[in-house]
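The other protein chains are all here in position, but one chain of the complex has been omitted.
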Amino acid sequence: MRQYHTKFNIETRGKGLYDLTHEVAGWLHACRPQVGLLTLFVRHTSASLLIQENADPDVRHDLESFLSRLVPENDPLYRHRQEGADDMPAHVRAALTQTHLSIPVEDGRMVLGTWQGIYLFEHRRAGQRREVVGHLLTD
Amino acid sequence: MRQYHTKFNIETRGKGLYDLTHEVAGWLHACRPQVGLLTLFVRHTSASLLIQENADPDVRHDLESFLSRLVPENDPLYRHRQEGADDMPAHVRAALTQTHLSIPVEDGRMVLGTWQGIYLFEHRRAGQRREVVGHLLTD
Partner (left out) sequence: MRQYHTKFNIETRGKGLYDLTHEVAGWLHACRPQVGLLTLFVRHTSASLLIQENADPDVRHDLESFLSRLVPENDPLYRHRQEGADDMPAHVRAALTQTHLSIPVEDGRMVLGTWQGIYLFEHRRAGQRREVVGHLLTD
C-alpha cells in the first residue's frame, strides 16, 4: 500500500461555500489509485469542510443564510470579540460543521453521489488564504 | 495490509434514525480483520450518518424533534423550494450532522462504546432508497 499527500490552497472572498471537487478529483486522478481512502483536513478554526448539493446554487445560499441567523454576529453572549464581530461566530460555525472529510475511493474515483460536491466553508467576512491537506491511502 | 469495500442499501420510511449497527458488524465479521479502520460514507445530501445512544428509543425521537424545530420547514429564509418544503431543511440537517464516520477496529470488532449505535439519519418525509459505502482497511 502507498500513501500520497498534498496541499490545496484556496483564496476565499467572504463567507460561503467554495467548490473543491474538481481540484481534489484532479489530484486523485494523478495518483492513479484503484481502491483507497481519501482524507481532507482544513488547517483553520474559522473555516470548515462540507459535502453538499452541487446542483442548485440556492442550496449554498440558503445554508449560508441559515448559519448566519443561527450564529449571529454581535451576540451579547460572546466574550471573544477582539478579532472582529464575525470571529466568534466563525468558530461556532466551524464547530457545527466538519474539520475533516474521509471519502472512500473505488475504481479510481471518490464514491461521491451524483449530487455531492466537496466544499470549503468560509466563515469570515474578509478574504482569507485557506489550506486544506489531502491524504490518500491506496493499494 | 488489505482493503475491503461494500455497499449498504437502506429503504427509509420518513424522517428519523435507522439502525445500521448489525448490518455493518456482520460485514466486518465476514472480513475477519484483527486491527483496522472502518469508514462509512453516505452518498446523499439529504441524509447523514450519526453515532447515537442505542438504548432508549426516546433519545432518537427527541433528536428528531430537536432538529425539526431547529431547522423548520416553510421557513421564509429559504430560496430553494422547488423540491418540497422538507428539501432545504434536509440539506441543513445533513450539514449539521455527518456525511461519513470512521471507527477503529480492534480484536475484530468496532471499538463502539456499550451505548453507541450507528444510524442513518433520514431527513426527507417520503421514503427513499439510501446508499452507504463501507470501506475497511486492515492488517
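List of remarks:
For clarity, chains are labelled A and B in written order, and residue numbers in each chain start from 1.
Following the convention adopted for this analysis, contacts are C-beta pairs under 8 Å (C-beta built on N, C-alpha and C of every residue); 3 or more make two chains touch, one makes a residue touch a chain.
As the structure is a prediction and not an experimental result, all values here were calculated from the model.
The chain that is not drawn here is touched, among residues B:I10, B:C31 or B:L50, by B:L50. On the side of chain A, touch with the chain left out of the figure occurs at residues 1, 3, 5, 37, 39, 41, 43-45, 70-71, 77-80, 82, 88, 91-92, 94-96, 98-100, 102, 131, 133-135, 137. Although one chain is not shown, part of chain B still touches it, namely residues 1, 35-37, 50-53, 56, 58-59, 61-63, 65-66, 69-70, 96-98, 101-104, 106, 111-113, 115-116, 137, 139.
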